[in-house]
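Note that one protein chain of the assembly has been removed; the remaining protein chains are unaltered in position.
Chain IDs A, B and C follow the sequence of writing; residue 1 opens each chain.
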Amino acid sequence: MKPPVYLDHAATTPVDARVAARMTEVLTDPRWFGNSASDSHDYGEAAATLIEQARVQVANAVQADPREVVWTSGATESNNLAIWGVAQYYRDRGRHIITARTEHKAVLDPCRELERRGWSVTYLAPDRGGRLDPAQIKAALRADSVLVSVMHVNNEIGVIQDIAAIAAICTQHGAWLHVDAAQSVGKCALDFAACGADLMSLSAHKVYGPKGVGALLVSRSRAPTIQLAPLQSGGGQEGGMRAGTLATHQVVGMGAAFELAAVSWRADAERIAQLQQRLWRGLSAIGGVLRNGDPLHTVPHLLNVSFEGVEGESLLAAVRSEIAVSTGSACTSATAEPSYVLRALGRDERLSESSLRFGLGRTSCEADIDAAISVLEREVRRLRRIAGT
Amino acid sequence: MKPPVYLDHAATTPVDARVAARMTEVLTDPRWFGNSASDSHDYGEAAATLIEQARVQVANAVQADPREVVWTSGATESNNLAIWGVAQYYRDRGRHIITARTEHKAVLDPCRELERRGWSVTYLAPDRGGRLDPAQIKAALRADSVLVSVMHVNNEIGVIQDIAAIAAICTQHGAWLHVDAAQSVGKCALDFAACGADLMSLSAHKVYGPKGVGALLVSRSRAPTIQLAPLQSGGGQEGGMRAGTLATHQVVGMGAAFELAAVSWRADAERIAQLQQRLWRGLSAIGGVLRNGDPLHTVPHLLNVSFEGVEGESLLAAVRSEIAVSTGSACTSATAEPSYVLRALGRDERLSESSLRFGLGRTSCEADIDAAISVLEREVRRLRRIAGT
Amino acid sequence: MKYSELTRRYFESATRAGTLPDAFRGAAGQREQGTWVQFDVQINAAAIADARFLAFGCPHTLAVAAWLAETSVGTPLRRDMAESAAALRERFAVPVEKLGRLLIVEDAWRAALSAAIDSAAPDPMSGEGRVKDA
Partner (left out) sequence: MKYSELTRRYFESATRAGTLPDAFRGAAGQREQGTWVQFDVQINAAAIADARFLAFGCPHTLAVAAWLAETSVGTPLRRDMAESAAALRERFAVPVEKLGRLLIVEDAWRAALSAAIDSAAPDPMSGEGRVKDA
């Protein structure tokens, strides 16, 4: 049986063959297995050199200073480190945080936990297209606001927030700005230096790099520089901000993936924009298909649509042998909550549940798109007939 | 030039070729790149299957239940998760923690941080051989003691603590026991179920697996079962105890490495014990060489010795082109603190600094040992002559 | 979510999805709540001559409704389903959290059959629940 067409690149991407080859080299070459913290011998120093090279690659890909890169195990950790790190370090300066309802769980969950511990959190509601108005941030800022956390590209709907405008407001007010940019690299322009964010979360596996490695960019351009309480300590790695033996092959993989993304993202994005258009044209022709998220401010890699008159779990069951996509019903059990992101955009429960997220990527081609359109056309019609809708 | 003989297996080990091959397969095979959290398609489910298989491998290697395995990014994270997790979850039950002065920094640093936040920590002093007397734990336990954290095998001197005896005391008293076993797997018998620990930290890269992946074992055998506040949340992976996209290739690598260790550790340990004896015989013949740590209770993989009459940094500089070892002067700058572990054993500053840790491993052979003895004989004599000692 | 072979088969084929003219109809649930089921049954003397279903819901709901419609044809009229909701849950390996959905299927079925039975005696052609034009 033919494997399903993979259209879930926003969940994860296959590792680029060049990245995998480089990782394998590092994993197997006896010169590079040392612990980069071992400065008492060449094995350790060779590993440290590789890590510093990768740090430059990642920094260059996002216009950061290599010294601003703190390696982590992924964007989940980066988000937690940013939020906990600022909250704890500046606990005596203030305990108010501002974020948005459409943020990733790795931002929302730490915020909820901080609320339980006495912090206060404002969850801004985006407009129906998923965008925040920077004026909302301005209005929400209080004397005790220490942190604003707003994502760059939303992982469900692809909507891009105006980070530069938000950063200007935060700087003026003296609050730190954290940006979850896990979905940005390789999909749109990203300039850490220019955008004005103080902290930025990155992940390798969304950009054809390995799972289990990411970074938190910690700006050095503001004075005084931002400080963080570490999430994990003991060993002093990463300037005390993130202890733990660095995984050389992982970090090298992230560096290679980011370097490739920096080279190819523009061409990728143009090609993928055409695929996305083709997909949307095909799907909207089915009728009763609603697009989620403001199409004027989204990355081309994501298309999120709701299908009227079909039930979410059945929709997924009907198509999953042919296409691999993500659904608005996070889990397919009866207790599934429909996507909180779509709910925040004002979609009702049914339309939130009957949504599919198409994540296009480097491997996607026209044939994939046409296959997706054809199975959806067939199955949406069939389910609507069965549902009498 | 010949590369230095690697005798720093306690810092890290090369990835076993079979493990690396398996990881490369997972990294490159298009069936397995999915995000294991994606239950809406087969790519995700295939990855989840691999992860569950690896969970069984790790559990089997240490006599745990697969459901007790929580994947982490390494033992540093496992230690932090154990200590912060228990401290925060049981904060209302008590805020006293007991540990030892010879623990790894990834235990001591979180304890220090908890002290800053109002917890109280007892740091037990081991005897001159590096061993704790379980009676010390008993004496230190208070009504508000929630956690005891004692490592199994010490990473600097290889000394093994009597975990079962300590566990019995903790259970009786109703305090949780965390055991850092990062240095144990593949080196000595380790039985999570039998030893009575509630939490156990593991790391892959000390056992010929990849860097950047580890586990925290969380016992399910006590009632009520132990609970932890997560260090990083958002995504719900690992039963809510550790959020973040799982790195399939990493976890598979750890599973494979642990399976191999379970098969070969006994034979490895016997062979390595002979090498260790050979090394100690050769070094002690130099004269003025002191062994650190109780030789009756150590793993054979570690030999830690202090050289009288030579200065630590010069000793290292003199031998590092020929052997890769770790030194008691953690860093070779002027501000280096000599090993706190050796200091805790009562060694003076000079002897702590002039110590070398030999970490023997699967790749070690007699020629390596003889090379080490010969360079040390030559250089220790030379430095002593220069020092007039 | 994994579905049993049987669930998959009925979900995919969905034989007898649709409506019938001159049939008794029963429905339950609400699309807005996520599950809605409707049965049309044509009767012939004291037996079910034909049956159709419509369903908005999860694969289990669709499969069970499809199965009921298919297997009921030719069976005598009775208000209850041929098998209890609990038995159907086992037959289709439905997770226990979804029992409520099977009860909606049951309600729809009983409504259709009750309409048929209650109106069967005097004048089957004018009873409540009678579909004039489907």
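By our rule, a contact is a pair of C-beta atoms (placed from the backbone, for glycine too) under 8 Å apart; a residue touches a chain by one contact, two chains touch by 3 or more.
Just so we're clear, the structure is a prediction, and the values are computed from it rather than from any experiment.
**Student:** Please work out which displayed chains the absent chain touches and list them by label.
**Tutor:** Touch partners of the hidden chain, whole complex considered, are B.
**Student:** Would you mind spotting which of A:D39, A:D65 or A:D370 touches the chain that isn't drawn?
**Tutor:** Going through A:D39, A:D65 or A:D370 one by one, A:D39 is the residue touching the chain not shown.
**Student:** Touching the absent chain in the whole complex: find that residue among B:T225, B:S284, B:S374 or B:T389.
**Tutor:** Residue touching the absent chain, from the options given: B:T389.
**Student:** Which residue numbers on subunit B touch the omitted chain?
**Tutor:** 309-311, 313-314, 317-318, 332-335, 348-350, 353, 382, 385-389
The rule is simple: only the chains that are shown with their structure count from here on.
**Student:** Can you pull out the chain pair that has more C-beta pairs in contact than any other?
**Tutor:** More C-beta pairs are in contact between A-B than between any other chains.
**Student:** Let me have the rounded angstrom distance from the C-alpha centre of subunit A over to the C-alpha centre of subunit B, please.
**Tutor:** So the centre of subunit A lies 33 Å away from the centre of subunit B.
**Student:** Could you put a whole-Å number on the gap between the CA centroids of subunit A and subunit C?
**Tutor:** 45
**Student:** Give the residues of subunit B touching no fewer than two other chains, as numbers and ranges.
**Tutor:** 39
**Student:** Mark out which residues of subunit C touch at least two other chains, giving numbers and ranges.
**Tutor:** Residues 1.
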